[in-house]
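Step one of this worksheet: look at the structure below.
Left out: one protein chain. Kept in place: all the others.
Chains here go by letter, A, B and C, matching the order in which they are written, and residues are numbered from 1 within each.
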């Protein structure tokens, strides 16, 4: 079966790159939010998040930074906390044919919200 | 702050509708896969999935069907199983200005894979 | 196969009730934290959490209350937020033979931590 032809011929290449990147960003957030984390485990968690989400269709690279300041803010008596969306600073690079889209999540203080948006798109 | 102007002026309305629907589909999958489910709890789970994901930006409606056949296939000795992507038949309707996009997930036997794609887009 | 005899004869009935209740509490927290929620969707989410986790072995009943005050505290510009452990007030009732154990999670201000503990055990 030609998956692209059967399921994706109704959208443009740009739209497809945005689509795949956005799915992966939604996936990353909802898969990992809630995971126990502290300064010592931060690095292995970032690596697993990046490697696992890179497997999804059209994803070239995933860069994950768990914000240390937000991590420290929510620290508990037990020396760890649960990963929240506010701690995420992530870039997902999707590529379909000649189009590269970078999907970003970052916490926007003014909205009290970790916003997902298309940071860059090149075709 | 004008969020749309600041963060979304680099993409078209069609692209934005696809973007928001796709995020929500990735979110739905990775939030709920793993949840214990059987024929009795299927309905309340479908409802919670639909209502919670409808809250996300630009989402008008979410229709969730947990496939009973796939549910039965993976049934265990303990009369329940864990929700998998293969059981999901979901339509997410996103709307941005005059553009309506329907994002779908359904299990495709030939790919052994629950495929996410843009089922319909109207502008 | 006699599962109880093969896998659980090394622990007491009290211990088994605590074991099953504790697994289910850990499951509930990590399955649902991150779910989009607001005052309108709170009820369907509570119901799905209770019904799905009640399916696990030895669980008689699950009572879920999403704390409205904590929900409002973390509300965003977009009129919803992500479920956190701090919002959870949950009782899980496990029963094995004549032993009933109630496992509780509630946010403890002094610890800045949603504590899980055995609230009650009767044999």
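Operating definition for what follows: a residue touches a chain if its C-beta (ideal position, glycine included) is under 8 Å from a C-beta of that chain, and two chains touch if they have at least 3 such contacts.
In this text the structure is predicted, and so the values were computed from the model without any measurement.
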Residue among C:15, C:63 or C:77 that touches the chain left out of view: C:15
Residues from chain B at the interface with the omitted partner, ascending: 29-30, 33-35, 74-78, 82, 84-85, 111-113
Residue ranges of chain C at the interface with the undisplayed chain: 1, 3, 7-8, 10-11, 14-15, 18-20, 22-31, 110-111, 115-118, 120-121
Interface with the unshown chain - residue positions in chain A: 3, 27, 31-32, 34-38, 40-41, 44-45, 47-49, 51-57, 77-80
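The criterion applied here is as follows: only the chains that are shown with their structure count from here on.
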Between chain A and chain B, centroid-to-centroid distance (C-alpha), Å: 17
Residue list for chain B, restricted to those that touch at least two other chains: 3, 27, 31
